[in-house]
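Of the protein chains in this complex, one is absent; all others appear in place.
Right after this comes chain A.
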């Protein structure tokens, strides 16, 4: 029942009084209207635009968001209105649906945005009115095709690591740009097709006279050369065909495909010719077979997309072409008959029979007008002119349909190609965004710890640590950090400039505050240009570590020489200074991540410090397992042989 008609229900019920005197049995009781409240206006605030409607209007469709109690979730007590943070334009259509019972689809709206809104409000798109349904379905189908295209090409691009040899070959055949070998193969076959076709053509050109005989075509004069060329081409084609046959995923389907039939037809005449050279009787047939060699030119359709589109268009316009053929045939027969009988009277008329007149009719209707057959009688001339006029019309009718089909398919292909080209850029953008976000996380991790470090030290030097992160970002980063802590792993970034190689440091040692400040002053970040990130270099004296910011557990450090208090305060920072020389040397470092031993850094370790933890640093000579504050390392680090660095203060980061 349409929504608007619901308002007439009182009328229909009232009219039922007309049945009462006729009724034989008593009537059922009327349903009591329990919730009889006055109809009230509801205010719907959609992104600032206020819509108002009666409550009963919305309640017409109780299984949608607005018609059910679900809208109470969006009720704003302060302003006594329902607030939706959605698109007000689409909401207009949604509300009109409640009012009129018809859902319309605005043409300017993006189809996926519209679908999202409908899904939000709990309205099924199937109820879109007839007026807009076709448009909606068309756009939806286009969108789905586009997505499917993208997915398909994505799947094609992602090379499955374990493709069998056969599959790789097939892929190489179908997509020449996947590998260099395929490209080479593609061009070689193209070249040989061209050679073969040109040979066929040149074969028949008269080549000058051999003294003592008439002019010969080149094919017969240099028959050996041509034969060799032909053999070479056919061999290449045969090899290609067999390779394709071998590589095809479904051989049966491959054999039935058009391209394979063309291949076969192209090479068969040669073999048949080989077999049949001796037999004189069928040499005539043999000559005919050579005609089929021209089919080799169709092999170019693998190389040319336009040709394929043309073929596809003709296939898809089969009905139009059929109509054209049929109407032409009808017209030809009619006019041929008429012309025959019209010209029957004239003497020496060329129109000897109706089939003979077919030729005249065809030539006239296609406006060729060779002039080998012309009508001589007046009646013949009249009908001949009618014939040529009608020919123009009949041929002109189906042609635009075919042309538009071709254009549509061609443009579709253009769009697909454009999307493929843009896809690379798109994927690159996505990749950059992804790495950007993980870089941001690592940055903030570092910066956060730096902040803490400096706060604890009380140095007001660096007020703002690099880029300020929004609350959401910092919460997100904290989340990632917690994940790292949970799993014991750490995020690695592909960017060599920012490789995070952290190690768990065993046997930390704290130095006193003085030394720490001194280290802060000395910026050793310049010592490691290769592993520096640009933003870090702007922070001299950054000491970064990144033990968990939240970890307040005191690290029990064996071999620690510092007084406990300072130790603890340092622990908060997890800035660990290590006295290189005094450590007992250990060979194993149980690092959670591989440590990149940077040999180039060693010489610089002498007097300077390694500041940022996120930069690869050489492991200090002695590392013992850290205390309980660290989660168990996920991947055992390599045994790093660390040369002892005398009196080296190395600040390393521990995760």
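Criterion: a residue touches a chain if its C-beta (ideal position, glycine included) is under 8 Å from a C-beta of that chain, and two chains touch if they have at least 3 such contacts; residues count from 1.
Rule of thumb we're sticking to: contacts and distances are computed from a predicted model.
Between the listed names "Potassium voltage-gated channel interacting protein 1", "Alpha-endosulfine", "Pyrroline-5-carboxylate reductase" or "Proteasome subunit beta", the UniProt record for the complex's undisplayed chain reads "Potassium voltage-gated channel interacting protein 1". When the whole complex is considered, the residue among A:17, A:348, A:425 or A:472 that touches the unshown chain is A:17.
Taking the whole complex into account, chain A touches the unshown chain at residues 1-2, 4-5, 7-27, 29-30, 32-33, 38-39.
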